[in-house]
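See structure below.
We show some of the complex, not the whole, and keep each chain where it was.
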Amino acid sequence: MAITLITGGVRSGKSRYALKMALSYKRRLFIATAVAFDDEMKKRIEKHKQERGNLFKTIEEPVYLSRALDGANNFDVCLIDCLTVWVSNLLFYKKEAQIEAFFKALDKITSDVVVVSNEVGLGIMPDNTLSRRYVDLLGEVNQKLADVSDRVVFMISGQPLNVKS
Amino acid sequence: MAITLITGGVRSGKSRYALKMALSYKRRLFIATAVAFDDEMKKRIEKHKQERGNLFKTIEEPVYLSRALDGANNFDVCLIDCLTVWVSNLLFYKKEAQIEAFFKALDKITSDVVVVSNEVGLGIMPDNTLSRRYVDLLGEVNQKLADVSDRVVFMISGQPLNVKS
């Protein structure tokens, strides 16, 4: 199996590119980590759902990604969108231990995996401790994932830039 | 005609690189989208003007870029600096419809075009709705422009990185 990390900024075309990649496979699983806390979030989630249509079997899993991955071996590709929200959820629910579980599950999976994440550390650092803790944790997760990935793509204005391949 | 998008962060050398590109042409048009709301802005605009000297015919157009482009066909190159401020102006004046008009005008232009924009979605997202709306809209405009561009350059510490060419 091959792991691909698609990273980049907000509205850089990460999800669209990841979808396109996944559509080249036959049996497709989509793992959504977002939970609708408010109307804005609800809208974003709805928009993404419509873009996917019924091209994927979808699982919504905000916290226990490792469990969701356990059911992924019946599929040719598993698209996880996205780690950005997942790491935020882990902090909120105090479930950081799920990170290790995720990497263990990833190590055992047989289907190809495409993971969407964000770069969030390229602006001025926010002056609150929680945000800095979030930036640190997501950065560490991204580094770990890139390390075990076969391919890392950085999206800029919708264009893919190969960082590792 | 060829379209080039120069994107990157604040103080990454975008405008300087775009100027250098444009100077290789003979008849040059500069379309400035910035309006001086305060003294800081006024200073930045003045500084950029001095850097250009009289090497360009300059038009100041904060909103109706499509109209400014209509007069660009007498020139060999048209440099637009920048979309970042333009999209901000569109939100301020509620003129988002100008985006479609801009892409239509771009489609008909016969001179080469160099456009400067910014990546603004690579930091922690601001917790106000207007900023997020801005990040989304600019990201969509950047993606659309990159899609129709012949070349996309991402500036890092003043160095150009070819993303599409």
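Note that the chains are named A and B in the order they appear, and that numbering of residues resets to 1 at the start of each chain.
By our rule, contacts are C-beta pairs under 8 Å (C-beta built on N, C-alpha and C of every residue); 3 or more make two chains touch, one makes a residue touch a chain.
Every value quoted in this text rests on a predicted model; they were computed, and no experiment measured them.
Peer 1: Which total copy number does the whole complex reach if 2 copies are given here?
Peer 2: 3
Criterion: only the chains that are shown with their structure count from here on.
Peer 1: Where the CA atoms of chain A average out and where those of chain B average out, how many Å apart are those spots?
Peer 2: Each chain's C-alpha centroid was found; their separation is 31 Å.
Peer 1: Show which residues of chain B lie in contact with chain A when the two form their complex.
Peer 2: Contacts found on chain B: 5, 7, 9, 117, 119-125, 129, 132, 135-136, 138-140, 142-147, 152, 154, 161, 163-164.
Peer 1: Would you pull the chain A residues touching chain B in the complex into a rising list?
Peer 2: Interface residues on chain A, with respect to chain B: 8-13, 40, 119-126, 131, 134-135, 156-159, 161.
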